[in-house]
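Every protein chain of the complex appears in place save one, which is left out.
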Amino acid sequence: MAVTTANPLDSAVLRADFPFLEELSGGKPLAYLDSASSTQKPRQVLDRMRAFYEHEYANVHRGVYKLAERATEGYEGARHTVATLVNAPSEREIIFTRSATESINLVAYAWGLQNLGPGDTVVITELEHHANFVPWQFIASRTGAAFRHIPIDDAGELQLDALDDLARDNSIKVVCVGLVSNSLGTINPVEKIGAWAHEQGAIIVVDAAQAAPHRPIDVQALDCDFLALSSHKLCGPTGIGALWGRRALLEEMAPFNLGGEMIRSVGLDKTTFNELPYKFEAGTPAIAEAVGFGAAIDYITGIGLASIEQHEHELTRYAMERLGELDWVRLFGPPIERRAGIVSFEVAGIHPHDVAQILDWEGVAVRAGHHCTQPLMTRLGVAATTRASFYLYSIAEEVDRLVDGLHKVRKNLG
Amino acid sequence: MAVTTANPLDSAVLRADFPFLEELSGGKPLAYLDSASSTQKPRQVLDRMRAFYEHEYANVHRGVYKLAERATEGYEGARHTVATLVNAPSEREIIFTRSATESINLVAYAWGLQNLGPGDTVVITELEHHANFVPWQFIASRTGAAFRHIPIDDAGELQLDALDDLARDNSIKVVCVGLVSNSLGTINPVEKIGAWAHEQGAIIVVDAAQAAPHRPIDVQALDCDFLALSSHKLCGPTGIGALWGRRALLEEMAPFNLGGEMIRSVGLDKTTFNELPYKFEAGTPAIAEAVGFGAAIDYITGIGLASIEQHEHELTRYAMERLGELDWVRLFGPPIERRAGIVSFEVAGIHPHDVAQILDWEGVAVRAGHHCTQPLMTRLGVAATTRASFYLYSIAEEVDRLVDGLHKVRKNLG
Amino acid sequence: MSEFEQMYREVILDHYKTPRNHGILDPNDAVAEGQNPLCGDEVTVSVRFRDGDIIESVGFEGRGCAISQAATSMLTDLVKGRSAQEVAVMQKEELLDEIGIPLSPVRLKCALLGMGVLKVALHQSKGTPLPEEWGTSSGDISVN
Partner (left out) sequence: MSEFEQMYREVILDHYKTPRNHGILDPNDAVAEGQNPLCGDEVTVSVRFRDGDIIESVGFEGRGCAISQAATSMLTDLVKGRSAQEVAVMQKEELLDEIGIPLSPVRLKCALLGMGVLKVALHQSKGTPLPEEWGTSSGDISVN
């Protein structure tokens, strides 16, 4: 929910940081309304990565020479930045991965293969992104654990009154839930679900891919066990994400990927593993990407996550109002109070692909599809939706262009 | 072995492409002799990635709008480039990963968990990098398969006469071998080992991380089953590598990472997988990194891999000669004819860390350590070596500076 | 001609708004369904043969965009009277020529979904070859 005391951010000024906005599409900058899928990158991040490659680049950790030291400082500095972003008790609990998806796979494999078996239950939600759904479904099927879901209501909100029934046979070992739904924008009550999971003796794995870019996150306040996030959704480069994990759990787990860097000693018949976090970072990591991830976090925290949240909240409210005026548009998802900067909708009788195609010709980029949430689409009774999503560089004029574009869609195909 | 008919490359000209050489260390550019660990990046690669982020960036594959199309073209174009580099029969057989390490883990998990069990044998080599060693050791221990190695002789070359003994009980299912040893530079007879593996009904997994940057590679001529390579070792960005795999094997395998992009349909009780290569690429991939990887391949193939190989061969010969003159330096590894651009050595009575530390003060960057080949170090009877390694931007003057530096090391600590 | 008119040609809109051969044949000799993994669209294709493996008629149903619906509709007309074997090796270009509009890779998937599913149906009933992109489903997950 918007914190109305945050400093308002000045999009007009911030937009100057984003080179992609100089690109014109039909005489105007592209109205990029697909930030939930991936965000654009500010100069500050691109400059930092370039400087790193030009002046500080070498492989990390083992080099004795100065260039390798600088590279290691850059890489480990980024770990510190991520730890601060999520308020991790220790930097050792931050593991760099390729993406939020890989972060969750790491937990599903390394924790799941070791801790799940027949008689155990894995719980996910009906609106979960495939990233926090399919790995668990796979590991459940491999280990023989049951796979159950928390259902949603018609507004796309989790039905917490279903929890008792799920807990009935006392078999839940892990609960997997996203902070913010990437399809509907629903802000899920993760603290409550976490407390409930812990009552069952289960752990909770939180997908923060869609939340970390837009609102402050505190793993200690959330009291969760694992939390996944991604760089490319918060102004950072692709190819890097992070997992935070509770130290005691990470220490008990076997590794996931194996190879260089994650070992203490390797022998023909016995191998032992390195300390945290290296135990989970096999091979040459995404070094420059980590540095860029750190720069992106500096960029968004410099603006202020509370300010970003409020800006998006206002834009979303505006978009819901404007779209709500069109009786041939059906909005999915919860009311503005429990919604992040995402608006999914249906244009009566017109397929989302056609909507997005025609909008593109109007210089408006939106996403059409299942948004990697097919079980949710099934629940909503559609194959796909059209989705507009906002970030710090989004402005009200782009919402107007979306609405104008939808009129054109209807005129042409309605 | 050097192909003496290749066009000689002009390092002096090429060096202008590498911004890191503008950095002075004690008045001279750093003599960077650690390219086997990771290479420096030319402007062409950095420019391409920047342009991609500024003008072509969006998430790939699903977007209907033009920006997403451009991003997808960039990403899939890089796949085409990698396929061409290794002469893959089909682009569908190229899977993007984080690194050579992850490529091998993919095979070890997705192929290994499905195909190995008690009574089966995994064969690696005594000089294998941990990346093609530890994943197999881990999967062998999980599945109960035996774990055996092809030994080396004192010169660091594989002892092929040990193969018969390994094959005795007819249980070999997979043979894992690197094309070029990153510690000694040994060029391994992979075709022969592959033919032998296939006679056993085994597959062969080739680690080309240390070969692909320096010499032409052809998976069809090698007749291998899987081949791993990495971008950061061939002038490309970190955070991206590739796996080539034989189509029939890839199709039979279960996925490794799971999530978005790799599915065909997801349901609460049943999920099916996407076609190749997407089945193995879960989540948002390292998009800009793939584009940079492609640009790096264009850069090195533009120069010509045969020319690079010959240049390194000559430098290596020179380095072996100059170091060979020092009776307090012991060289490890094979003769120049079967060696790539890597020289590992020991300075009598002085630990490699101290050698590398003092060399750094002389503006010479070398690596000191086990180079992620601890079983090899055990075999050589050392904890670590000092290693100099070359790339297309390396010059003879840097070898001279290395030798001068070693005299200084000896004067100070000998 | 505007971008809209280039892609949403009259004939496309016509097939989209009044699809030919719509509905699942009953009885039928073969039926298959398939999804476009990029957007979740689904199509079901049914076939009736005569004289062994000559396609007598095809009927389809599903949800998808104008391009995928129109392309599948056009396809059902195109293949009538051909043998299963002929259709199994039919090049995508033939259908694309018929559609006659510029398509990005993503929209190409829309246009070719029906053709892929038809080939799956033929494969299942007549053992004809599967198209490349429909051959890699090993490892499907089922849970309880």
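The chains carry the letters A, B and C, assigned in the order they are written, with residues numbered from 1 in each.
In the analysis below, a contact is a pair of C-beta atoms (placed from the backbone, for glycine too) under 8 Å apart; a residue touches a chain by one contact, two chains touch by 3 or more.
The model shown is predicted, which means the values in this text are computed figures rather than measured ones.
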Query raised in the report: Omitted chain: which shown chains does it touch?
Result: A, B
Query raised in the report: Hey, which of A:R62, A:H232, A:H371 or A:R410 is the one touching the hidden chain?
Result: A:R62
Requested in this report: Specify the residue from the set A:I263, A:L323, A:A365 or A:A384 that touches the hidden chain.
Outcome: A:I263
Report summary line: Omitted-chain footprint on chain B covers residues 134, 137-138, 140-141, 146-147, 351-354, 357-358, 361, 368-370, 374, 377, 383-384, 412-413
Query raised in the report: On chain A, what residues meet the omitted chain?
Result: 61-64, 68-69, 72-73, 76, 92, 250-255, 263-265, 269-276, 278-279
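In the analysis below, only the chains that are shown with their structure count from here on.
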Query raised in the report: Once you find the CA centre of chain A and the CA centre of chain B, what distance in Å lies between them?
Result: 31
Query raised in the report: Using mean CA coordinates as chain centres, what's the chain B-chain C distance in Å?
Result: 43
Query raised in the report: Rounded to the nearest whole Å, what is the centre-to-centre distance of chain A and chain C, using the mean of the C-alpha atoms as each centre?
Result: 35
**Report entry** chain A: positions in contact with at least two other chains
**Finding:** 134, 137-138, 147, 353, 357, 368-369, 374
Query raised in the report: What are the residue numbers in chain C that touch two or more other chains?
Result: 38-40, 107, 141-144
